[in-house]
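Every protein chain of the complex appears in place save one, which is left out.
Up next, chain A:
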């Protein structure tokens, strides 16, 4: 009995306590929001435009989170409570991010204490306006206008516009994300405010009665494209 008290019970107590000691809670504060320009969301290509979160004082250099925006320009991360800096790295995204005087990207300070919504205000080079999509006779037609937002030295010229269609709600140029697309070069656009494009819907295997479409805009010297929101169209 004495043995039980002196050795085994403390051991059991220690083991029980150590379970708590070894594990700490996962991050639980959710930071979320979307990219906006004057209140309007900026759709992007899935998994191509990154944002980074930094936290000071933990030894190694580098972002604690290096994730990407979704295709409607939204983001969401779970964080520990504390102070973070959020930034979009240089040259990423079809928009202008605030810069410091020495040209490095500026950052936003985020105080995490419980869930928080934070919309990121940026200036896109262009906006795709008045998108109308329709399907008829196995063709998807899109009409839209391009509005140039950034003028002057930072302004970019249009390289091309694409109309992409896909069977799923992920729509962009990449492998699984388009089953067909049509393209028009920047030189072939006469009236940027009024562009009409169409693409033929290929045979859908297995058959489905709807399709997702959106318009993408590629600018010269910018890798990431600007998109219109994904539209579901019944065929």
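Of note:
Quick note on the criterion: contacts are C-beta pairs under 8 Å (C-beta built on N, C-alpha and C of every residue); 3 or more make two chains touch, one makes a residue touch a chain; residues count from 1.
One rule holds in what follows: contacts and distances are computed from a predicted model.
Per its UniProt record, the hidden chain corresponds to "RagB/SusD family nutrient uptake outer membrane protein" from the list "Sulfide dehydrogenase [flavocytochrome C] flavoprotein chain", "Sarcosine oxidase subunit delta", "Acetolactate synthase small subunit" or "RagB/SusD family nutrient uptake outer membrane protein". Set against the missing chain, the residues A:71, A:178 or A:228 yield one that touches it, A:178.
Remark: the omitted chain is touched by one listed residue; of A:40, A:81, A:147 or A:223 this is A:223. Residues of chain A that touch the chain left out of view are 48, 50, 52, 59-63, 66, 89-92, 103, 173-176, 178, 181, 221, 223.
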